[in-house]
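Partial view: only certain chains, each at its native spot in the assembly.
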Amino acid sequence: MDDDSRTKRWERRTEVPLGTASLLYLAAYAVHVLALGLSGAGQALCLAVLLAAWVLFALDYAVRWRLSGDGARFVRTHWLDTLVLLLPLLRPLRVVRVYEAVLHRRGRPRLTLHARVIVYAGLSVALLGFAGALAVYQQEHAEPGATIRTFGDAVWWTCATLATVGYGDVSPVTPLGRLVAVGLMACGLALLGAVTGSFSSWLLQVFSREEEPTRDGPGDSEGPPGK
Amino acid sequence: MDDDSRTKRWERRTEVPLGTASLLYLAAYAVHVLALGLSGAGQALCLAVLLAAWVLFALDYAVRWRLSGDGARFVRTHWLDTLVLLLPLLRPLRVVRVYEAVLHRRGRPRLTLHARVIVYAGLSVALLGFAGALAVYQQEHAEPGATIRTFGDAVWWTCATLATVGYGDVSPVTPLGRLVAVGLMACGLALLGAVTGSFSSWLLQVFSREEEPTRDGPGDSEGPPGK
């Protein structure tokens, strides 16, 4: 239990710096991809931020590995962390946890379960979609024969993909762009399933709660009974 | 509780006028968008109706804010009302509530939970889809290179989007049209999730209810036993 609490303390202390590093990573990647007219120094700065953030993530992974006391099992039991280390664009998803932790520290009451799933899944879809649109735009925009030519196209394509609508007016043509697209489909489907499922079960809950007052008793809607 | 009951009384009194104003708003917007050959006076009338309805919505929002007794918290706890105030095309969704209130006042028995979710979500999808088709048509029809050229195209595109089919034979090309499309995807997905979920759970319920009579006893299908 000592190891556990040390791991927990580590996680509590590092979550805000690591969350900030995640957002910096995403921002630096966005600038790197979108700011085509950036000078060489600007590009170098972006790459430096990307590298520094990634080193931070690797350090955090290493420290948590050592604190866990597990051997090679850690890689498998924490496969999500391992995957995020290899694909740091998924890192900003951690911000969702930081957001909750910050809310919690300020003593805010927790949201209801459904609201939390919707907020977290919505936030995750937004971050994931932004990262995916950046990655697809980077792969596609200079390709001959590509239909995704501006970042706006990439965002539009991402929305149509995450909603599983898939118009096909624009779509990736390069192998790497298509690989990102498949990842986006898989993650997006799972997260959207969570949003849709929670929303519909919340709707059902709301409707059944609305039904109760009419059974509780008369006079409720006529004004307070004197008390 | 006094505040609450005053809010409730306010809501009960305003729901029919506000519902009518919502439908007028939608109708005026539809005329404004679709009646291209309308004279200047007709267009001015439409805009006057749009503005008057919006002022009514804003007044209702202000009154409910004051009655609630909350300060700035009201904006956050009633974020849905705030959003609807800013995007009045979502307003007609309130008609769904009015419809229920009117049914209730006439002493009609409530529908079962599943039926209500299906009716409300279906009605909401229809109103939302109509408003969305109007907005997309307004943005797109005059754009060079657009594929949505008639209102029929816009309605067809809206249906394919709300069902997440997304043929892509027609699709928006302007940034604003695409923004509306993304909103339509998000709302539509959530509402369709509700419809699909309720329908399938209702189907399961029906099948399990149909199974019971065969267990209850024999002779049920042979005619009444003399009583």
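By written order: A and B. Residues from 1 in each chain.
As a working rule, contacts are C-beta pairs under 8 Å (C-beta built on N, C-alpha and C of every residue); 3 or more make two chains touch, one makes a residue touch a chain.
On a predicted model such as this, the values are computed, not experimentally measured, just so you know.
Depicted are 2 of the identical subunits; the complete assembly encoded in this structure file consists of 4 such copies.
Keep this in mind: only the chains that are shown with their structure count from here on.
With angles rounded to a multiple of 5, the C-alpha fit of chain A against chain B returns 90 degrees of rotation. The mean-CA centres of chain A and chain B are about 29 angstrom from one another, to the nearest whole unit.
Those residues of chain B lying in contact with chain A across their complex are 1-2, 5, 8, 12, 110, 113, 116-117, 121, 160-161, 164-168, 171, 173, 175, 178, 181-182, 185-186, 189-190, 193-194, 196-198.
Here chain A touches chain B in the complex through residues 152, 156, 159-160, 163-169, 192, 195-197, 199-201, 203-204, 207-208, 211, 214, 221, 223-224, going by the rule given at the top.
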